[in-house]
Each structure stands twice: as C-alpha cells, then as structure tokens.
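Okay, here's the structure, questions in a sec.
Of the protein chains in this complex, all but one are displayed in their positions.
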Amino acid sequence: MHSDVKGGAKKGYAAMLEYVNKTLTSPDVMTFEFKSLSGKKFAAVYLDGVTDKALLGELVIKPLRSVREGEEDGQTAMLLASPEIKECKEIQEVIDGILDGNAALFVEDGGAMYVIGLKNPPGRAVTEPPTQVTVKGPREGFTEDIKTNLGLVRKRLKSSDLHIKLLSSGRQSATAVALCYIRGVCREGVPEQIEENIKKNKIDLVPDSSYISSFITKHPRSLFKHCGSCEKPDIFCAKLCEGRAGIIVDGSPIALTAPYMVVEDFQSAEDYYITSYRATIIRALRLAAVLIGILLPSVYICAQLFKIQLIPVKLLFKIASSVSGIPFSPSVEMFLTLMVLEVLNEASIRMPKYVGLALSVVGALVLGDTAVKAGIISTPAIIIVAFSAICLYTVPDLVETTTTLRLLYLMVAGSLGLYGIVLLTAFMLCYLCSEQSYGVPLLAPFAPLVEGDLKDALLKSNMYSIKRRPLSLGSRNKVRLKSDKK
Amino acid sequence: MCVFNAAAKLMIYPTAMAAMCGNVLWLPVLADCLLQSLVVWLVCMLAARTDRTFFELLSCAFGRPAARVVYVAFALYFALSAFVPMTEQQAMVHEVFYDTIPSLLTFLPFFFFSAYAGSRGLTNAGRTAEICLPVFAVTVIILVVMGLPECDFSALLPVSAPINSVLGGCVGGFFRFNEGAVMLLLMGHFRYKRGDAMKITLSCALGGAIVAAVCAVFYAIYSFLAPQQYFAIAKISIFFSAISLIGRTDLMAVYALDIAMLFAIAMYIQLAVYCLSKAFSVQLHPLYSLVINIALFALTLLFNNKFALVQQLGAAVLGWGTLLFACAMPAAGWLAYIVGVKHEKV
Partner (left out) sequence: MKKFDLKRLAAIIYALAITAMAFLFFTNDFGLVDIRKTAVIIGAGIDLTEGGVSVTAQVAVPQPSENGENTVYIEVEGDGATVADALNVINKKTGFFPKLVFCKLLILGESCRDADIFEVLDYFYRDDYTQLTPVIAMCSGSAGELLASKMRFGNTATVSIERLLSDEAKKSANVSTVNLKMIGIDNFSQSAACYMPYIRARAQSAASPAAQSTGGGGQSEGQSGGEEGGDMQEFLCDRTAIFRGGRFAGILDEEQTFALNLLKNSVRHVFVPCTYEGTVYTLGLRNCRGGAGVRSSGGGAVARLAFSAVVQVNDVGRAEDPRSVSEGVVPEGVLRAGEARLRGLFSSLFSALREADCDALELGTKLFRYDRALYEELEGRVLSSAQLAFEVSLRSAG
C-alpha cells in the first residue's frame, strides 16, 4: 500500500494520512482531523512549534468547518482564507512541506492534498547585527528567517529586475537558499555558475551560509575567502546594485555575495553615509591597521633577533631592560603571548556572560600583570600583542584570515627574520594576484589596475564622481548614476 | 616594465657604476637605457603590425623547429639573467636584513617563492607589476627624499668625463638592460592600441631615468666613497636627521622595495618557464619552474661567496647574451615578419 501511495497521489484519504503518520513519526508532527458542517472529513498535519496554529485555526479550519452542504463544489482551496496554498500531486511534496514548517491539508472527498503556507518558526526580530554596527545609517540586520531576509531586500529594491531564485541545498536539511541578482546588472554567467555550484553540493546538512560559501568557492582550501559576506540588507542591496549576485540561506543571518574582491572588506556601509574625505581616511586607516596588526609582532621579534637598528636607541634600551630577565627567546615569548591572547579571545566568546567578568580579571590581571611581574613575559610583548589584536579588529570580516596570517608571519619572522617576512609577503601577493572569484581577480581594482574603480576602492570619491558600477565586475549595464545633463 | 626593470637595477648597479665611472655614473645608465628604449620601440612597432607572438613569427618564417631552438635559448638566457640579480639579492639580504652575517640557510626560502612565482605565468607577472608600481614609486620617493638633504650635487661635476670611462660603464652594465628581449616575448600577448608604442617606450625610458636619478643622488651623497657603499638604495637615507630619533624606519621602505626586486627576479623565471612551455608546446607547467629553480639553486651553492666573480661573469657572458637576445633578436623578429609576409603573399 505504501508503495502505491508513494508512487502517486489520490490513493485515498486514509491511506495517505496513514502513510504520512508512519513516515513522520516524530512527536512534534501533529495531526488534526475535523469535519465540515456538510460532514466532509479533513486532516491538517503540521509541525508543532513551527507552524502557526492560530493562523491554521483562523484561515484553514474555521472556514472549512463552516462549509455547509452544497456550498462547496469540489474546490476546497477556494474556501480557504490563506493566501499561500499549493495543491500537491505527490505525497513527498506534502511531506517536504510539513517538514518545512507548513501545514498539510488532506481532504476526504477526492483525496486532494494541499500545502498551506503557515510557517512561523521561532525566530528573533530584526535587530542590529553585532558584527556590522554603524553609527550612521540603517540598523536593520538579517535574521535567520529567509522570508524576513528576502522581505528586507525587497523593501530596499523595488525593482522588477530583481531576480530571486529559490534553491534547496542539503540532502537531509533541504535548506532553502535564495539566489538574488539584478537582471542586466549582474554579469551573465555568474548566477548560473553559482546555481550550478549550489546544486552540485550533496552534503547532508546546510545549517549556515558558511557551508554554501565553501561550496561555491573554487579553492575551498584557500586562506583567503572567495565570496563576500554581510549581515545588513542595505549592504547586500548595494552589492547587488554594483553587479554582484547575493545568496541568502535559510537559518543564517549572514548573506553571501559573489564575485568578491579583497578591497570590499576594507569598505564599510558607513563609508557611504559620511563625507568622502572621512571615509577615505578611515579606509586608509583600516588598511594600515590590518598591516600593522599582521606585521607588528613579527617585525618586533625580528628587530630584537636580527636587526636592532629598526628600533630607536632609547626605545631599544627600554626593550632590552624589559626582556633581559625573560627566560624565553623573543620569538617563543611572542608566540606564547599570542597564544594566551587567542585563548582568551576564544574563551571570552564562548564563556557564559556571567563568567566573562571573572575571565577579564583572570586574563588581564592574573595572566598579564603577574606574568610580567614574574618575569615570564615582557611588557612590550603584551603591548604589541594587544595593539595587534585591536588593529586586526578594524576589519572584522577579515579577522579569520588576518589572525592566521599573523601567526604565519610570526613563525617566518622567528625562523628566517625580515627576509622571511618579505618573502612571505611577496608569496602572498603572487598568490592573490593569480586568484579569482567568478572571473574577477581578488586584488581588483589594483591588480589588474582598473582606473575607474579606484574612485571607490581605498579612496572614496563623492557619490557624483562614482557614475559607473565597478568595471572589475563586468556588468553589462555600467551606469549607476544617470546624469540629467545632455 | 618600468617597475621591474628599475627595481632589478637598484641593488648593486649604482655602486658598480660608481666604481667604473665615478661622478658620471648616470651617463652610462642613460645611454644603455636609451639604447634599450629604442629596441623596445622597434618591437612595439612590430607588434603594431602583427598580432602574432615572436614564436609564431619565427615558426612562420623559419619553421617550428627553429622557433623552438630559439625559445630554448631564450629560456636559458632568462634563467641566467635571473641569476645575477639573485646573487645580488642574496648579498643584499645578508647585509641589509641582518646585523650579523647570517647563514646561507636564510636565503634558501627564496627558491620556494621563486618556484611558485615562476609557475604562475605572464598574467601574474603583469598583475604583480601593477601592485609593485605604487610600492616602488612610494618607497623610492621616500628614500630619495630622505637622502636629498645630504646631497652635494656638485660631486657629479665635471660632466665631461673620459669617454673610456663612460664606454666602460656602458659595456659593464649593458647586460642589465634586456627590456628589448622581454618586450619581444610579450609581443602578441596584448592587444596593441594606437599610442601603445610611445607609452611602452616611455615607461621603459622612465625606468632607466629613475635608476639614473637614484645613481646621481647616491653619488651626490657618497661622492668618492660611493664605490665602497654596496646596496645604494639602503644607504642613501641613513643620514636623514630623524633616523636617530625614530630608528632605521627607512629600512621598512627598503624592505618594501625588495618585494618589487623579488618580483623583478621572478619575472625572468616566469619568462624562462614561458619560453620552455612554448618550445615544448605544453601548457605552463610548474615542473619547468621547479627545474629552473633547482638549476639556480645549484648555481647558488656553486658560486656561494663568489659575488665578484658572478658580477664579472655577468658582465662578460650575459653582456653578449643581451646583445644577442635583446638587440639582435628584435631585428630577427622584424626579419621573420618580413619573410613571413612574403611567404603568405606567395
């Protein structure tokens, strides 16, 4: 019988209901059978806690119960008050619909099956994202609900060219993935390539967009990411308008964009809401801070080990005084200090908030102060590591990469010295110069040099100067600011 | 081209020229540069007439085997061309990057970089050049500006130097000017647009002019002591008054400049790998880069601590090589073009 039911629809109300109940044995799958005034039997199957029961009662059960004899002419869907109704031919579609959080409606007479859009999973409200806080500008951030997120995008892009393609990823999770792009603006071939990459992925579960991010990347093992991420709909829409494709994954508040250029991470949404002068200064500061954050610990130990001339003589004497009693070599000392910082960082994120204060005390006082007093770690090492950490967080989107790079540079500096640093930098540049994200070089618009795009790279010109979309992205429709002048 | 050609010449070349030509060290630099700019212009003119690569021109005119032989010879030439600046780099690393003489071990990771960069192809060379351009410009300007207060440009007088000395400088430094050969291999790999010849030639000349200017500043600072001062670029800013207060921060600029120098050396290896790939009609293969780097590594071990000998051999052997590949080969390119056109007409 089951195979019959599985094979085709309309095998009978009871058979189908039985099949569903046997397939979905979880206790949160609820079945509610009721009759209309005409005596016709219905069954609503839904997920407790995910489906909106109040709406189910109001929009589905109440209208159907009040149907009298002769009032219906075989079209149950017309009687429902819900705007989102899908009639299903296959039982599997119904099961997928139930698992997605919607309600399924089985009708006794004729064996019709409907999936009614009543999904209302527990979720949080639209709030300001913690990683992309702005002083000026919109404070809305994406949530875990794909529908809310798409709504936030739609709110900003009221264009008929905005194309949203709903895909599904994950063999077990069947996570909804929305591929968004603006037709005519996004380079042809990019959405298709992304779609193909998403479809190729046969993983069980896609709990977050970071999974999708690694599937749509050509080099998933790369230290550098190949697609951008954002938590704010305003940034997401701006990126779509520049010619990128966007990906919103159900269950993830972080949306992805591709193609990606490294320079994106040095730009923040706020740069566009403040004066261009200030934005340019801030961008330059971010770049300088990231370079300092990565290189400072390694250059410091190189200066101690290989080239003391790099340090001014008076500072050298101070450093020499501080390090003269330390039992470790400068490189090991710096390594240990960095490790302590990383551990503290990790613990402060993971630890319950009520332990956080204690952790700060332990980290700052016990580990830091006492270690210096005990002559285990020198004061300059702590200052340098702390400053380096602060610097790296000026570009939070790159922190994963930059902290790894900092460690790599430290290893190279401690073993090979300044030449190691120079070689590693050259190596990284060479690597970055040969990498692409969906046909766009990662280091664009600097390598290859795209002069027009330099207006909004590290430099931020005023809005009137940036008349074209980034040429590096290869949009067909290049004009983003139309001039009235003829 | 402007960046890489200038960067590769800023290590030992100014000192060598100061030793050969004294106060007129900038004259042979300009002379060699002008000659190569002329060759580059001729190659650009050829590129304006045909979209073919040099390999295709040779194949068309003299047959594929001949083209292959020429390209293998080119690969050898570029590999050897990389060797001299590489030894200079090694010496510079030992002096400028460390306070005390380090072991050879510290230089060996260069070959990891070189092997990787060598396998990346000419597009990568172009992109790295675009990254290096601002780095090079900013660092050179910083270093030169820091050196200017200490300059006594009257040390460059009298300009009327013995012709033998200038000619000696031209011949001694000639092997470093192989822009014509580089351009010949790049021909056909870019879409020639009107005015490109002038732009490319000027950028080549600008590279030479930068080297000549650095040489002049270097000599204006060190005058009679210049021949003793190796690695001019690291020495021209040490008298800047703020250095005593802020430490040798000028070295940061030198280290940044060294990145451009590294890519300049890598470009020769990339060209050598490209030539081998063309000659053997295969795709750009990392194995070629590996082989070339193993050969360079062996040469490094062989010539370790024989810096002066490498310089002499470079001037003697590579000088002829440069004459052949950077001057005669562009002429051969024109010849191949003319012969090829005749063939096609027939």
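For this structure, a couple of remarks:
For reference, chains read A and B in written order, and residue numbers begin at 1 within each chain.
To be clear about the criterion, a residue touches a chain if its C-beta (ideal position, glycine included) is under 8 Å from a C-beta of that chain, and two chains touch if they have at least 3 such contacts.
Everything numeric here is computed off the predicted structure, so don't read it as measured data.
For the chain left out of this panel, the touching residue among A:62, A:89 or A:314 is A:314. Among A:367, A:412 or A:473, only A:412 touches the chain left out of the display.
Not every partner is drawn; the one left out touches chain A at residues 304-306, 308-309, 313-314, 316-325, 329-332, 335, 372-373, 375, 411-412, 414-416, 420. Not every partner is drawn; the one left out touches chain B at residues 95, 99-100, 102-103, 105, 109, 112, 154-155, 157-158, 160, 221-225, 228, 230, 238-239, 241, 244, 286-287, 290.
Just so we're on the same page, only the chains that are shown with their structure count from here on.
Averaged C-alpha coordinates put the centre of chain A at 45 Å from the centre of chain B.
Residues 306-313, 315-316, 416-423, 425-427, 429-431, 433-434, 441, 443, 446-449 of chain A are the ones that touch chain B when the two sit in their complex. Residues of chain B that touch chain A in their complex: 93, 97-99, 102, 106-107, 109-110, 112-113, 116-117, 120-121, 123-124, 126-128, 130-131, 133, 244-249, 251-252, 255, 258-259, 262-263, 266.
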